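Just below is one structure, and these are the notes that go with it.
Yeah, one chain of the complex is gone here, protein chain that is, but the others are all in their spots.
Let's turn to chain A:
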Amino acid sequence: MVSASQSAAPAAAPMTGEQRKWDIDPVLTVEHLTMRFGGLVAVNDLSFNVGRGDITALIGPNGAGKTTVFNCVTGFYKPTEGRTVMRHGAGLLQDMVDEVTAGGLRSIRDGDKAVFLLERMPDFEISQFARVARTFQNIRLFGGMTVLENLMVAQHNTLMTASIYTIGGLIGLPGYRVAEKAAKEKAVYWLERTRLIERADDPAADLPYGDQRRLEIARAMCTEPHLLCLDEPAAGLNPRESAELNELLQFIRAEHATSILLIEHDMGVVMEISDHVVVLDYGVKIADGDAIQVKNDPKVIAAYLGVDDEAEIDIPEVRKDLEEVEQAASDEGSAS
């Protein structure tokens, strides 16, 4: 465990000598993450960093294990092996990380700095204390509650404290009323940002698909996360909605202290907004770098074109191309 923390996330792709931004100031570090379902290894020894203030994209073909990584990070699955470190406060905070790991603790706090070992925490505490929020690949809204209520539920813990665990609220203390008003204001802020303000009093299940996606992001943002994990937010959106989503994500990055980890299939979106791209294939990381590096990585191209079965490809030019790519990929593999 301790040795693993010496160098965070070894780079898969060969890099220039200087350290990359996300390795110097990571908000989240995933180290040697392995998740097995019976005999199936969904994620295999995966390590990467998510830079503070970055938009990091996690990409890969279907079934590569992306959602599984999210579920491990947010505590919905208990990883078979590995460590996930969440940091509040700039830098690697190496001393604190070592201390919390060695001490068998879940988290450690020092002033406004804090370190959390997510694999030791239950899911709701990851959201509550480590401040990692997420959305789901198949949207999970509270369909029978209004849009506004969805955002109020997201502020549960703040309101719970303000109502002194319901008792204060029940007897009508003014503190709770103030807190509820503030919660509503925050909800309105995010509704305006996501252009849902007109639908505030409609049930969430009534919204069109694109609005539901945005509402889920707004709801996650209402928990004031340090890290926002989005599972295919652009899936099923039309090009205009997709462009608006990009704007929203860039707004979040620019105006809020929230880093974004994003699963995305649409390479256009990934290339346009992400600072850092991690590529998974069959649960293994095959590339890690900025968008340009990854785009030109032969292994990535091979993974995305799916060159397992050459016999299926009949067009000679394509086959030639693929062979070149594969050749390059195997060279790469033997070189590293």
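As a convention for this text, contacts are C-beta pairs under 8 Å (C-beta built on N, C-alpha and C of every residue); 3 or more make two chains touch, one makes a residue touch a chain; residues count from 1.
Rule of thumb we're sticking to: contacts and distances are computed from a predicted model.
Enquirer: Can you pick, from "Thiolase domain-containing protein", "High-affinity branched-chain amino acid ABC transporter permease LivM", "Dissimilatory sulfite reductase D family protein" or "RNA polymerase sigma factor", the UniProt protein name of the chain not displayed?
Expert: Checked against "Thiolase domain-containing protein", "High-affinity branched-chain amino acid ABC transporter permease LivM", "Dissimilatory sulfite reductase D family protein" or "RNA polymerase sigma factor": the hidden chain maps to "High-affinity branched-chain amino acid ABC transporter permease LivM".
Enquirer: Which one, A:H32, A:K184 or A:H265, makes contact with the chain that was left out?
Expert: Of all options in A:H32, A:K184 or A:H265, contact with the hidden chain holds for A:K184.
Enquirer: Which residue from A:G63, A:G236 or A:G268 sits in contact with the chain not drawn here?
Expert: Result: among the candidates, A:G236 touches the missing chain.
Enquirer: Who touches the missing chain here, A:L148, A:L261 or A:I286?
Expert: For the chain that is not drawn, the touching residue is A:L148.
Enquirer: Thinking of the whole complex, not just what is shown, which of A:S47, A:T84, A:S127 or A:T258 touches the missing chain?
Expert: Here the residue in touch with the unshown chain is A:S127.
Enquirer: With the missing chain put back, which residues of chain A would touch it? List them for me.
Expert: 74, 76, 123-125, 127-128, 133-134, 136, 138-146, 148-149, 152-157, 159-160, 163, 166, 169-170, 184, 188, 197, 200-209, 212, 219-220, 223, 236
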